[in-house]
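All protein chains but one are shown in place.
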Amino acid sequence: MRTSAEYLARLKGMRKNVHIGGEVVERDDPRLVPGTKVISMTFDYVDDPRFKDLLTASSHLTGQTINRFCHIHQSPEDLMKKQELTRLLCQRSGGCIQRCMGVDALNALSVVTFLTDMAHGTEYHQRFLDYLRKYQQNDWVANCAQTDVKGDRSKRPHEQADPDLYLRVIERHQDGIVVRGAKAHNTMAPYADEIIVLPTRFMGEKDKDYAVAFAVPADTEGLHLVCRSTTSRPRKKLKAPANELGVADSFSIFDDVFVPWERVFMCGEYDQAGYLAGLFAAYHRHSYTGCKPATTDVMMGATALVAEYNGIGKAPHVRDKLAEMITVAELVYAAGIAAAVKSQKAPSGTQVPDFVFVNAGRYHAGVNIYHEFETLAEIAGGLPATLPYEEDFLDPAVGPLLHKYIMRNPAVSAEDQHRLFRLISDMIVSAAGGVAQVAGVHGGGSPIMEKIALVLQYDMDAKKRLVKELAGIG
Amino acid sequence: MRTSAEYLARLKGMRKNVHIGGEVVERDDPRLVPGTKVISMTFDYVDDPRFKDLLTASSHLTGQTINRFCHIHQSPEDLMKKQELTRLLCQRSGGCIQRCMGVDALNALSVVTFLTDMAHGTEYHQRFLDYLRKYQQNDWVANCAQTDVKGDRSKRPHEQADPDLYLRVIERHQDGIVVRGAKAHNTMAPYADEIIVLPTRFMGEKDKDYAVAFAVPADTEGLHLVCRSTTSRPRKKLKAPANELGVADSFSIFDDVFVPWERVFMCGEYDQAGYLAGLFAAYHRHSYTGCKPATTDVMMGATALVAEYNGIGKAPHVRDKLAEMITVAELVYAAGIAAAVKSQKAPSGTQVPDFVFVNAGRYHAGVNIYHEFETLAEIAGGLPATLPYEEDFLDPAVGPLLHKYIMRNPAVSAEDQHRLFRLISDMIVSAAGGVAQVAGVHGGGSPIMEKIALVLQYDMDAKKRLVKELAGIG
Amino acid sequence: MRTSAEYLARLKGMRKNVHIGGEVVERDDPRLVPGTKVISMTFDYVDDPRFKDLLTASSHLTGQTINRFCHIHQSPEDLMKKQELTRLLCQRSGGCIQRCMGVDALNALSVVTFLTDMAHGTEYHQRFLDYLRKYQQNDWVANCAQTDVKGDRSKRPHEQADPDLYLRVIERHQDGIVVRGAKAHNTMAPYADEIIVLPTRFMGEKDKDYAVAFAVPADTEGLHLVCRSTTSRPRKKLKAPANELGVADSFSIFDDVFVPWERVFMCGEYDQAGYLAGLFAAYHRHSYTGCKPATTDVMMGATALVAEYNGIGKAPHVRDKLAEMITVAELVYAAGIAAAVKSQKAPSGTQVPDFVFVNAGRYHAGVNIYHEFETLAEIAGGLPATLPYEEDFLDPAVGPLLHKYIMRNPAVSAEDQHRLFRLISDMIVSAAGGVAQVAGVHGGGSPIMEKIALVLQYDMDAKKRLVKELAGIG
Partner (left out) sequence: MRTSAEYLARLKGMRKNVHIGGEVVERDDPRLVPGTKVISMTFDYVDDPRFKDLLTASSHLTGQTINRFCHIHQSPEDLMKKQELTRLLCQRSGGCIQRCMGVDALNALSVVTFLTDMAHGTEYHQRFLDYLRKYQQNDWVANCAQTDVKGDRSKRPHEQADPDLYLRVIERHQDGIVVRGAKAHNTMAPYADEIIVLPTRFMGEKDKDYAVAFAVPADTEGLHLVCRSTTSRPRKKLKAPANELGVADSFSIFDDVFVPWERVFMCGEYDQAGYLAGLFAAYHRHSYTGCKPATTDVMMGATALVAEYNGIGKAPHVRDKLAEMITVAELVYAAGIAAAVKSQKAPSGTQVPDFVFVNAGRYHAGVNIYHEFETLAEIAGGLPATLPYEEDFLDPAVGPLLHKYIMRNPAVSAEDQHRLFRLISDMIVSAAGGVAQVAGVHGGGSPIMEKIALVLQYDMDAKKRLVKELAGIG
């Protein structure tokens, strides 16, 4: 297993294809550092006794101890450990741990390459296992690039005015393929080792060229990562862990990228595209049953603490709101546990979580995210929106007055009260807060997608039959 | 194990202490039959291969095969089986299976009698086991009478203007105790074999006489069961299973009832009263994670079917509403699974479900029940409220016209459409519907009680510490 | 103006065409009396000084003082008085005052007959005014029969498998027309003088025969009123005003009914059908801005009172819930006021309320009705669902015990506590409660209809332009 130092060192050596604000930058650009610090946690905690059992696994390929973010789940327990691990790490990152999408993509590919071979007599699964072996040995970090830019949402891939609005194969050669298109919302792509590309939806025969899955190094030729970085306003003196962490998302343009066959895992088998898309979604939604409760843990902790600082820690309306936050966090978490309990083994041996529970859990998280921000805002009051800048607190003239007047609970120091409100301000009155809200709705699939998935996958006929019986309908 | 015939035969022989509408009635009164039919299902399905594994268990006392409604849970699997069993039976009863409260009371007593003995050197646990052995051998059905009438809600038991407003011990004798008070909302008490009485809340030293738990035969001297029966308007010709089933609740008055010591399981140990109350609540809320999804199953099946009959089965707003119903049902169910996965063994050996998950699950069910009725009403349209009486459909003059004009989907017969709307009318425009709504809110504990329980039992300090770390608060 | 005695006397003389439960009944059948008592209030309060100004108006045709339920609105003040009148009478009826739909239908016809004449050179308006004069002189009570049975909801009138599933003209004669079809959900039709029939939706050219509006006496030949009566369980001793009132709805079958031309107000002018349907809906939704706040007034009064009786009148969660109920009531009421302030005069001189405000108000009432029941249930507790029958309270054996144990607030008599819980039980655990819920959703148009109406009628382009300007989009 790698150390975070090794991970960071490798990033430094990569080809410069990251664009931020009109510049092409190195991967240790200050706007990327907050993101690499988050990923580093997934390496650094391996030796922490609290995390060791969760953060490592035994490779089903080699029997070696690997980072769980490289592991193919073999049992319900594996799924539960991934879920718990995700919650604990996300608590410490104050949000998204970012590395889950790689393992989710690998697990989905492990299942579908096997099924595709069964259906088409192809050899994707062995090819995938060879790739996986390297992935585990190198302890890679991968972004999963799934969401196409999609053009007109009312049209299918082949119907778009510009055929490139979904990523597609434009050339097939003896040694590989050439792809063109763009994938959006690719979290941590600028500091990943690898980009794993999956189809975004069901495909029909006419969408054949769009049914493509593969992996490329993140600095491969022809790939442009146009990034937006989300970080907090840096602190002068009031350093805080949350303030050091952040994320960068990429709008990833595949401007005619060559992919050798040994890295191609689907190419034209359109009948499998939808299941691969859905299966990645299922694994990723299962990851959300770990990360979203962690987000809520931070929100509820902040709500409880600010209520205490404001002197209303025991007020009934605060208790009610905390209970609602607990309920959201734990129902989403319960959905992940139930998805593991009711999981099934795929023909490839990979453990697949229950689709209904992962969708129900992700949906519930998605429709509550804005309300959680609202709750914290309600209890914190207006100060997160109007808090003077840190520099004014350091100013010899007005600084002491600000410290005098920020006091609430006399048992807590002015600095600690200041620290808490600054954290909350960074959380809910910031671009980072906006990203968390939008990601809370759309990341891993929007609520409307989960509703559609739920109705498609649920045995509603059984429920209709039940009602017919009760009604005496023959 | 008993048959339903044996159960019904025993009821017939009981002392007449059931009051309905100003009369004292036998236990085969037509207003009680719909309820006894529900209980009978718990005997009849024992031999059904679909239910056998769920509906039976091996007694940890005797090793004999017993009805699971008499079983003390020994493992997470036992809890999951009870939950699944509850869902399946409730689906078939179209609502509450009613027999769960007995097994929930027994499990709570198995734990707390043991703990009380540890704390006080008493002998309640052996006494309880003797009672349990009889209970299992006789395959009894028990009501659990927990909720006191409670008088002024802002006052504790000993503070009430009338000291009897919580049930209490008024005399202690060598052979037993005498109790006085009343318990409300006692579902199926008029057709139970036994009444198990538990305290309803935490008690202080001054509430000592109110810290009492015991079991009595349902027809014991001094006990009046004043009942309200909830049944559907009987059908003339359009017989339907749902129409035959119902429930009766009892306002149970203990007008100086003698209880022999061998049936007394707590008497004055006020420090254990709160935990016993809470533990029964926890078991019962775990049962709700089985029954409430079943209620939703019936509601969603009716919604899906009436949408189909109305010709809007594929409409997006119907799909959205079905997805919401699925989410409620499956999140509540997931909470029960998670409560079993995270359950713990009590010193007595009994398996105790996780309190946070059972409360979160029950809360979520409770705050969604009215909305489910609303959804079915929205999709069904106004007809359930204005549907002419069955007799008019049978009338030679207007009957054929009603059949002509009730037609919606031409592929479904008028009679079937009529049947479905009559079922829905019985479900949502009826006293039975009102009972289901109120019971959905308050049965097993109101949402506000679960909120309080959640905040009390949750490790909120861990969440505050987490936020302090992120904020850099020392 | 008529007295209620005159109204009731006229009902007695009418042809027997009311079906209830397999019988053909007189209009003073006990199942209809609770409804006629409600209508009687609209006659009886005319002389009450608190109501006189609201309940009477000056006819714009004759200048005579008439009942406002027969009046064509001439000004914003007229609309506001109708709204206030509706709220006050509905408060006293504990629900729906039932007579509003007649005046709403008349106002809609006054506008559209004029517009139809302008567009088609017909003479409907004069014909309507002649009818109106008689209506005002006789102080009639009218049901408005609008909602067709509609068959397959995904098909238009002329596309139905059975062409009669929307009411239509089947013959045209020199002296009148013959119509066939059925109208559903016709509140108080069995005790109305007149039935006014309006189209239920937009019509295209192929739906021409369905574009028909007319009035007939409620006992006209060929008309069958198949009714469902909604009343409370009658009281033995505990008489209460709310218990005496009720409603009956009719499924009204027009089995080839002849209508003379002087009573026909639209016949084939399909281009006007949609506006007539929508205009009646607008007037009726404006009435809902009066009646729904009254429903909420009763619900919140019951909630506040039962909280006081339960000893939690000052609890913060009760205060919160009352505040929410106030908000719903007063926002809906405000929508009615705003609709009057922004109303416009039609070419006929009739005052037309603003469509956006009436739809927003009705929508908001409709999506909150179930939640109001939920709130009352939450605060009342479980007793409304399990309250023993009145007869048991009168029973010499258990009656005194029930009175002892129902006590909560010691300052309130047991009888008054009993009375309140019985009222609430009648309100929320009864068929009447179910009818109120379904009517709260669908009466006057379902929330989904208001959403569609809102989006159609709103100037969304103006809002898009605004955003384009802010974004710098040319």
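Note that the chains are named A, B and C in the order they appear, and that numbering of residues resets to 1 at the start of each chain.
Heads up, the rule we're going with is that a contact is a pair of C-beta atoms (placed from the backbone, for glycine too) under 8 Å apart; a residue touches a chain by one contact, two chains touch by 3 or more.
Keep in mind it's a predicted model, so treat the numbers as computed, not measured.
Participant: Out of A:His120, A:His158 or A:His224, which residue would touch the omitted chain in the full complex?
Facilitator: Considering the complete complex, A:His224 is the one touching the chain left out.
Participant: One chain is left out of this view; which of A:Ala9, A:Ala119 or A:Met407 touches it in the full complex?
Facilitator: Going through A:Ala9, A:Ala119 or A:Met407 one by one, A:Met407 is the residue touching the chain not shown.
Participant: Kindly state which of the options A:Leu383, A:Leu423, A:Ala453 or A:Leu466 is in contact with the chain not pictured.
Facilitator: A:Leu383
Participant: Which of these, A:Ile170, A:Ala184 or A:Leu238, touches the one chain of the complex that we don't see?
Facilitator: A:Ala184
Participant: For chain C, which residues touch the unseen chain?
Facilitator: Touching the chain left out of view, chain C contributes residues 80, 91-92, 94, 238-243, 297-298, 300-302, 304-305, 308, 319-320, 322-324, 326-327, 330-331, 333-335, 337-339, 341-342, 356-357, 360-361, 363-364, 416, 419-420, 422-423, 450-452, 454-455, 458, 460, 463-474.
Participant: By the contact definition given up top, give the residues of chain A that touch the hidden chain.
Facilitator: These residues of chain A touch the chain that is not shown: 19-23, 147, 149-155, 161-162, 164-165, 181-182, 184-185, 224, 226-228, 249-251, 253, 255, 310-312, 317, 369-371, 373-374, 377-378, 381-389, 391-392, 394-395, 397-398, 401-402, 404-410, 428-431, 433-435, 437-439, 441-443, 446-448.
Participant: Against the chain that's been left off, what residues of chain B make contact? List them.
Facilitator: Considering the whole complex, chain B reaches the absent chain at 315-317, 320.
In this section, only the chains that are shown with their structure count from here on.
Participant: Which word fits how the chains touch one another: line, ring, star, complete or other?
Facilitator: Contact pattern: complete, every chain touching every other.
Participant: With chain centres defined as C-alpha means, what is the inter-centre distance between chain A and chain B in Å?
Facilitator: Spacing between the chain centres: roughly 40 Å.
Participant: Check each residue of chain C and list the ones that touch at least two other chains.
Facilitator: Correct list: 317.
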